[in-house]
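For this depiction, one protein chain was excluded, whereas all remaining protein chains were kept in their positions.
Lettered A and B in written order, each chain numbered from 1.
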Amino acid sequence: MKAAPFDYIRVNTLDEACKALSESGEDARIIAGGQTLVPLMAMRLARPSLLIDINDVEELSGISIEGEHLVIKAGTRQVKALSSEIVRKKIPLLAEALSHVGHTQTRNLGTVGGSLVNADPSAEIPLIAQTLEATILVQSVRGKRSIAASEFFEAAMVTCLAPDECLVEVCFPIWPEKRNGYGFHEVSIRDSDYALAAAAAQLTLDGSDNCKKLSLSICGASPTAIRLKPVEESLLGKPPLNQVIVEACEIIDDLIDPQADVHADANYRGRVAKVMARRAISDARDRAKGFLK
Amino acid sequence: MSEYKITLELNGHEVSGNAEARITLVDFLRDNLDQTGTHIGCEHGVCGACSVIFDGRPIRSCLIYAVMANGHKITTVEGLEKTNGALSPLQDAFWENHAMQCGYCTPGMLIATHALLQENPDPSDEEIREAIGGNLCRCTGYQQIIEAVQSAAKKMREIP
Partner (left out) sequence: MASASTNSGFRYITKKRRVTEDRRFVTGRGNFAADYKLPGMLHVAMVTSPYACAEIKSIDPDAALEIPGVRYVLTGAELFENINPLLSGLDLPNVKRIPLAHERARYAGEWVAAVVAETRHIAEDAAELVQVDYNPIDFVIDPEEAMKPGAPMVHPQHGSNILCDKTWNWGDVDKDFSEASNTIAFRVKWSRNSTIPIETFVVTAKWDEGKEVLDVWASIQMPKYPEQIARALSLPVNAINVHFDVDVGGSYGLKRGIRQTVIVSYLTRKLRAPVRFNEDRLENLSGGEMHGPDRIFDMEAAYEDDGVISSIRIKATDDAGCYPGRAPLQLGKPVSAIVGPYRIKSASYNAISVTTNKTSQEAVRGFGQAPTNFAIETMVDKVAFELGLGRDEIRRRNLIRSDEFPYRIPSGSEYDSGDYHNVLSKLQKTADWDGLIAKRNKLRNSGKLAGVGLSTCLEPSGGNSSFEPFLNPKNDTTTWMESCLIKVDMLGSITAMMGTSTSGQGHETLLSTVIGEVLERDPDSVRAVHSESLGALPSNSPVGSRMAIMLGGAAAGAADKIKKQLLEIAAHNFQLPVERLVYIDGDISVDGDPEKLMTWNTLVDIAHRNYHKMPLGSEPGLQAQHTWEVPTGGALPAEDGTVQMYPCYAFEAHIPLVTIDPETGQVEILDYYMGHDCGTVLNPDIVRGMTLGGIAHGIGAALYEKFEYDEGGQHLSGSFMDYLLPSSHEIPHIEMIKHYTPSPLTTFGQKGSGESGYLGTPAAIAGAVNDALSPLGKSIETIPMRVRDIESLINSQ
């Protein structure tokens, strides 16, 4: 399990990274944490001709609040995001999801941007990006562009990123409402395995405890993480009681396209995706009500 | 393919060698620097046998190319002993509690739990399980490892 030969450069600025990408053709890859790229290369399932190491690019690391948004630079280590007070306070759903990403040692090198670009259909960070309508900023020598998460993920392990583009940051809207709650549920075989299915929900209650705003996504049950807008719409304005949630989630069967692999058949993934969605909404409701920490 | 000069601060000493870009850190440690305490179990980031401390945090040395580690601080199992060659309290507790059998995962377990105790001097069993959750052991069922870490933590808290 040794990688095929490749060349390597280390860059110090984003511009250098973009320049290197534009000059080196389609077989060049950015490497930051490398926690999914390196094993793929070890199995020779990926064989880039050049790795552009962005670990020294300071402008690609950091977490900040910009207006109504939480901005995480692409090269920020997952461990930094997980332990960030700002993340925990402003987007607790992301903090919760991050604790399910890999395990301590992979989070210490793995980056937030790396997980987005990898676009694993079971991965937690893309799931949260979908749920919260994050925007993803990318840059190339041709310029910058901002991409909605719903546009970014195209298929399993495929994004709309052009070969010469480098991911710069991901921007999560902070919900301004008062009575917010989030819910995250995941089913995996072992604790640190990829999710067989996971769901993330964020919900706002109005003064009558009806559902004023809801965002719900699932992963593991389609080629990408997907938003479940029909479920959201059917719950808006209603009291999110358990039975109401169960009924709203029935339509999930029609919204997903689960795939079989060695760990689970498509039917299983579909059924548990629905269960995870239900549980995520219930937890979001209970947190909005202050029943759940 | 060309070779790159790689310099590390390994266990407090500056060391260097030349390697192709595709040489992982664990291969570099073992083959170029003859530091064979760090083991290879899967080479795809699952088993944790190759754990080392990288700039203060435990990582898998099979998931990073040596050239990427150029200029960074690495601690391996060979760096856990005290400067006078005595065992660290954690190493001693692993021995006292027989927290191993074949010894193959042991360096990775020591690295993972050494890093834990640096951050958390009084971990719960659950926190220890979390810290070694990415380190597979096939001999012990983990119980004597957890006991050893608790025993080391206690001793380390008693000796400031």
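Convention: a contact is a pair of C-beta atoms (placed from the backbone, for glycine too) under 8 Å apart; a residue touches a chain by one contact, two chains touch by 3 or more.
None of these values were measured; they are calculated from a predicted model.
K.L.:
To test your reading of the contact rule: which positions on chain A touch the chain that is missing from view?
P.N.:
1-2, 4-5, 43-44, 187, 189-193, 196, 262-265, 267-268, 271-272, 275
K.L.:
Could you please point out the chain B residues that touch the chain left off the display?
P.N.:
Contact residues on chain B toward the absent chain are 20, 22-23, 30-31, 34-44, 46-47, 49, 76-78, 80-81, 87, 91-92, 94-98, 100-107, 110, 125, 128-130, 132-146.
Simple rule for what comes next: only the chains that are shown with their structure count from here on.
K.L.:
As a quick test, compute the distance in whole Å between the mean CA positions of chain A and chain B.
P.N.:
Distance between chain centres, rounded to whole Å: 30 Å.
K.L.:
Going by the contact rule at the top, pick out the chain B residues touching chain A in the complex.
P.N.:
Against chain A, the touching part of chain B is residues 1-2, 4, 20-22, 24, 27, 43-45, 48, 51, 54, 57-60, 62-65, 67-68, 70, 112, 130-131, 133-134.
K.L.:
What part of chain A is in contact with chain B in the complex they form?
P.N.:
Residues of chain A touching chain B: 1-8, 10, 31, 34-35, 38-39, 41-43, 51, 53, 55, 79, 102-106, 108-109, 191-192.
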